[in-house]
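Removed from the display is one protein chain of the complex; every other protein chain stays in position.
Per-chain residue numbering starts at 1, and chain names A and B are given in the order in which the chains are listed.
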């Protein structure tokens, strides 16, 4: 029980590490996912192919392999970056493929008439997409995007297994110090539950505020 | 490339001759850009000496190939065991969640929700480090608890998505609940759920690579052993080039199988009584996908 009180700073550091990773990687995933989703519905063929390859490859890559490749592969091109940045890159790119698919199916839920009406008003592709379709798609993609962000938070544990700047990684330090390993894990589990439930609550709020039942 | 008149057609007009030329220009430009990017990466690979004989030489030895194949075999072994056990656990938990007894339902719900909210890696490490179990059973336990819980939700929503009339008709014929489940609802739900089940198995296959982190001697572990060997000139990039197509290929084959099954099912009259299954399992809180 006193594992938590005696090592509050270690846990706090790990907890904040996970939060930080999740926030930065989510931003990257949302931006990349948005770009890839617009590629996949674009009128230009090569964009569609690029988007499709991106999504297909990343969705079928084990995240551990991706971590392995980013963490040890990129430095070979002379790139010197802290571990956290590599972790954000791996997590963000991986999740972007799932976000892209969520956005794309969201775009498909917007009735065709909306796009047709926009076009008949003379809007271009980018105007139709950004001012008519996406704002509506946004509402129906809140739940799937939310669950992808939760998945991202959980996947950040892989970063912790490689290094220590994360909640799961704290178990190594505490284990070496000789604390009860069962309790160590109980508090790690509680930490993850706090994070996932917070994200869940946030997206529930967003959904209540803007979501529509279709 | 004329076949643009599908779902995305609502976003833009069928291009006229001018637009088509403009799109062609964009297409060529972006293709050149992408090819340039690929060429740059290739140049970097050559420049940093990733294609030297020293780095690729190890792969020509039988021992190394056998090591990789053994790793691949261990990956598939972990996957097979985890898949079978997850399906079994999923079925048990789904029965629990559909039970008429409230305590049973509560316990099953609690288990399912807890294991879906926990990172699968935390469970694997808990079993491995805290319960001091061997790597393979630890990996399989973690994967089973997580995927079993997700599959329980898939099964449950499958059974619930069978048209109400089927259930009512079966009860009206005097069938007991077990009979209704196993003769009427189960078979129909299973067909509709097959794509979702296979998609979840892809997740399990991908997650076997987590075994690498607890020193289970699977495919990635074999790759790392070769990649981090100072005698082989640290052939890291070659290892990634060899193992990732195989990993991605296996997962894609399985994903592709799921798509194929789901397309076949849509044409199958036997599943008409069931709403089309969601492609992604458990959109409520799906966790790792």
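The working rule: a contact is a pair of C-beta atoms (placed from the backbone, for glycine too) under 8 Å apart; a residue touches a chain by one contact, two chains touch by 3 or more.
The definition used in the following text is that contacts and distances are computed from a predicted model.
Its UniProt record calls the unshown chain "Glutamate ABC transporter substrate-binding protein", which is the correct pick from "HypC/HybG/HupF family hydrogenase formation chaperone", "Cysteine desulfurase", "dihydrouracil dehydrogenase (NAD(+))" or "Glutamate ABC transporter substrate-binding protein".
Touch with the chain omitted from the figure is made, among B:18, B:102 or B:132, by B:132.
Check A:3, A:21, A:72 or A:97 against the missing chain and you find that the one touching it is A:72. Touch with the chain that is not drawn comes from one residue among B:79, B:115 or B:236, which is B:236. Of the options B:181, B:220 or B:248, the residue whose C-beta touches the omitted chain is B:248. Residues of subunit A that touch the chain left out of the display are 40, 45, 48-49, 52-53, 56, 71-72, 75-76, 78, 80-83, 161-165, 169, 171-178. Contacts to the hidden chain, counted on subunit B, fall at residues 1, 3, 6-8, 57-58, 60-69, 128-129, 132, 213-215, 222, 225-226, 228-232, 234, 236, 242, 245-246, 248-250, 252-253, 256, 259.
Heads up, the rule we're going with is that only the chains that are shown with their structure count from here on.
The touching residues of subunit B, counted against subunit A in their complex, run 1, 4, 7-8, 10-13, 15, 19, 23, 26-27, 30-31, 34, 44, 48, 50, 117-122, 125-126, 129-130, 202, 206-210, 212-213, 220, 223-224, 227, 236-237, 240, 243-244, 247-248, 251-252, 255, 280, 282-289.
Partner subunit B is touched in their complex by these residues of subunit A: 41, 43-47, 50, 56-57, 59-65, 68-69, 72-73, 76-78, 98, 107-108, 110, 112, 114-116, 119, 124-125, 128-129, 133, 143-144, 147-148, 150-151, 154-158, 160-162, 168, 171, 175, 181-182, 184-185, 188-189, 192-193, 196-197, 200.
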